[in-house]
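Remarks on the structure that follows.
A single protein chain has been omitted; all remaining protein chains appear in their positions.
Up next is chain A:
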Amino acid sequence: MAIKIALAGNPNCGKTTMFNELTGSSQYVGNWPGVTVEKKEGKLKGHRDVIIMDLPGIYSLSPYTLEEVVTRNYLLNDRPDVIINLVDASNIERNLYLTTQLVEIGIPVVIALNMIDIVRKNGDKINLEKLSKELGCEVYETSALKGSGLKEVTDKAIALAKSKAKTIPQHTFDNVVENGLAQIEVAVDSIISNKEQSRWYAIKIFERDEKVLEQLTIDSSIKQKVEEIIVACEADMDDDSESIITNERYIYIGKIIKKCLNKKQVGMTTSDKIDRIVTNRWLALPIFVVVMFIVYFVSVSWLGTIVTDWTNDTLFGAWIQPAVGDFLANVGAAEWLQSLVVDGIIGGVGAVLGFVPQMMILFFFLSILEDCGYMARVAFIMDRIFRKFGLSGKSFIPMLIASGCGVPGVMASRTIEQDKDRKMTIMTTTFIPCGAKLPIIALIAGAMFAEKSWWVAPSAYFLGIAMVLFSGIVLKKTRLFLGDPAPFVMELPQYHVPGAKGVLIHMWERGKAFIIKAGTIIFVACGVIWFLSSFGWNLQMAEEGDSILASIGNVIAPIFAPLGFGNWKAAVATVTGLVAKENVVGTFGVLFGISEAAEDDPALLAQVASMFTVISAYAFMAFNLLCAPCFAAIGAIKREMGGWKWTLIAVGYQTVLAYAVALIIFQLGGLVTGAVSFGPGTIAALLVLGFMLWMLFRPYKPVKKEKVLSAGGQVNV
């Protein structure tokens, strides 16, 4: 029979790093708490019959956060054979709090004292022998990052699972509490079938844990008796039962720490000193702005352009494209095949691939910022500002990630505990232009604004942020999202110098998706677009204007006419953008029959320029940036929203808002410049603008919700 080993521990203590090391997989590891939200399974390297379970990081086994519920249910219901409890050695006191709970559930526990290298570097000493004796389980020093000590831990875990040994909790609480717990154990003895867990259940009943009480179905006479015991105890200790237990645990840990930990350094750590400056009241925002400006300037404007130009002009333009063209001509391939490969495939896919180096540089910087611990601080810095717009600081991390790709961005929203905040973040995250939308921005900027295009990219980001903030204010006033943003509590990782390996893996993990997309979805989509645009309904090669695609595009086009791009090519490009946003550029490339259409190709720019006016081009860009994201992101939204209803609300809201914004830009912008004359469209745009402003400024009464705790019957103040 397979042995199941569960990895449990505090958030950000290295569980996923260890999981990857043990199983040889490459799950996403982030440097802020809460990256793993679902449990993940893998096989231990070299052992076919040993399964490793990576569980979400938790601070305790109480049922308050999503992660806690997932982990607790797994441990109690699926009962792994053994738990490896990762303890962050540099923060041992807080980490042991969870340990005191894990040893109570009747599953053998091995402790991996992780990040031991940091402790050694600080000059602190931990007495393993004493610690092991005090806790009643084996303790091993590990460094998941360096892969040291892992074999010892897993060997011990496997041995424990085979011997079916038990870990017996060594700690005792205050006499009053112990008395109460003993009485509860006796009172509910008949209900608990698994005697190993009777202490765990006694404590949970004492704490009035709702989920446990629901699950146990205790009859009312016993319930009343238990309640009397608890109330008596609470009166004695002058606190509520749950706080009593928490305090008792920490008192016990305090005693252990005194015996086992020899701390050399007192006072401020280097990490704290950095925080003094980086999160300083006056300096925090300027530092953040400068950091982000440098990241985007280097990766998009300066270094990014150099490598992208090289990829487009040299790699594709001078080497691949002529080589393939010559090769096909030499072997005497049919004209349609040459057209398919050179115009369709290389034209479309090349447009996307040419953009990969630029994205890689951006991801490289974002990975460094994340790995060193700065990203987690950004949430703290932004909280005060975001709170004014009805969002919490935690919403900022998903948005920052979404500037790379919307899919992980949407997924990162899981760290937001409060349901309404999380849903709102999911709905607005994709407004931030992702890597795949950058080619659209670059195309429009190059085609329409030529020499004076420097402001287009920043304005696109600004538009995205403005829409996030607008949505924050407006949505908070609707019935769906009414209420204050959740309180902000977040543990911050210690600063550390990012490892080259870690950063490069991060960069590759993020960038890989784009290359795979170019080779699969976009490859196929470009082929399909080429076919539909080259053939008529009679399946004969036809002029573009008579093609299948043109007739489909002509049906959709009128929808976009009020936005200024009611021609079939723009309509088709917008629709293909749903497959992947890079496709918008790829589609233009195929449609204009330009092989290797990079977004800065002069021929493509000229063609695009002839299709739009300055205003309609900007409206086109705005619509494509804000409307429903690509299918992959919609899929992520559905997973995170947990159903179609909220997915449709989200995607619908995004598309309607995009339409409204594009309408206002084209109609009112056109009116000002004289490109559009006053008519029904302008009136509609004015009405929409008026409605949006009214939504933005209408007063609303914030309903302060008083939460009622059912367990103790107390009302919160």
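In the analysis below, a residue touches a chain if its C-beta (ideal position, glycine included) is under 8 Å from a C-beta of that chain, and two chains touch if they have at least 3 such contacts; residues count from 1.
We take it that contacts and distances are computed from a predicted model.
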Chain left out of the displayed complex - its UniProt protein name, from "ATP synthase subunit a", "ABC transporter permease", "Fe2+ transport system protein A" or "ScyD/ScyE family protein": "Fe2+ transport system protein A"
Candidates A:I158, A:C405, A:L492 or A:V585 - the one touching the absent chain: A:L492
Residue touching the undisplayed chain, where the options are A:D383, A:D421, A:E582 or A:E640: A:D383
Of A:N20, A:T71, A:S90 or A:S471, the one touching the omitted chain in the full complex: A:S90
Hidden-chain contact residue, picked from the options A:T279, A:Q338, A:S453 or A:N567: A:T279
Footprint left on chain A by the chain that the document does not show: 59-60, 62, 64-65, 90-94, 97, 240, 242-243, 246-247, 250-251, 268, 271-272, 275-276, 279-281, 284, 377, 379-381, 383-384, 387, 393, 487-494, 707, 709, 712, 714, 716-717
